[in-house]
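Heads up, one of the protein chains got dropped from this complex, but the rest are sitting where they should.
Entry: chain A
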Amino acid sequence: MEFNTTTFILEIINFLVLIWILQRLFYKPILGTIAKRKQHIDQSLEEAKKLHDEAEEQRKLYENRQQLWEQEKKAAQSELHQQFEAERSTQLEKLRSELEQERQKAKVTLTRQQEEFQQQVEKQALENGARFAGLLLQQTAGPEVENRLVAMLIDELNALPETAKISFQATDTKKSLNVKVTSAYPLTTDLVQQLEQKLGQLITRPMSFQYQQDSALIAGIRIDIGAWVLHANVGQELAGFAEIAYESE
């Protein structure tokens, strides 16, 4: 337990030297390395923060752009929708117009078809009527009817207008004229005399009469005087009745 001054002094020197050695070889390099590492970590963190901030900024920028794009898209969609609506209205109006025209055409066609059908039906009815009337008159007609028709013809010859009488007179007066008289039944002598006398009054030239019978006339007579034909028979009247139907079309 004795105190040694030499040891005391040497230990003080030793420890001071040890502090200097450790400070130079141990603490300083290690603390420097730790500081560098800390600086490196801080720098990395700062860079990471910077990158994060940049990423955040980019994200905000992207969101703003996306918002603008969304607005532009909505505006374009709205404009396109309006164009579609306008085009649709135009096309719809055009289609309606075409449909109206088609409808009018169809209506006209239908009306025409109905009219044609009606005319055809009327014609058919007239023909049927004429045929039925013909059949009926064929069964009911007889010499009496024919006599009355001849008498009616003679009366009508008396009542001929002056213009018709002049046309008969204008024919050639020297040349003999063939007059063909066709009747459904044989004519009575009295009627023949009245007929020849009456035609002699109308036509001043010589005439040769030829009489024949035709059941198609049903009742009455037909007189062929050159180019002239005088009808006073049921068959001709029925044919004329049917012709009226044809003319009315």
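By our rule, contacts are C-beta pairs under 8 Å (C-beta built on N, C-alpha and C of every residue); 3 or more make two chains touch, one makes a residue touch a chain; residues count from 1.
Just so it is clear, contacts and distances are computed from a predicted model.
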The complex's invisible chain, by UniProt name, from "RNA polymerase sigma-70 factor (ECF subfamily)", "Peptide ABC transporter permease", "Sulfur-oxidizing protein SoxY" or "ATP synthase subunit a": "ATP synthase subunit a"
Residue ranges of chain A at the interface with the undisplayed chain: 1-12, 14-19, 21-23, 25-27, 29-34, 36-37, 40
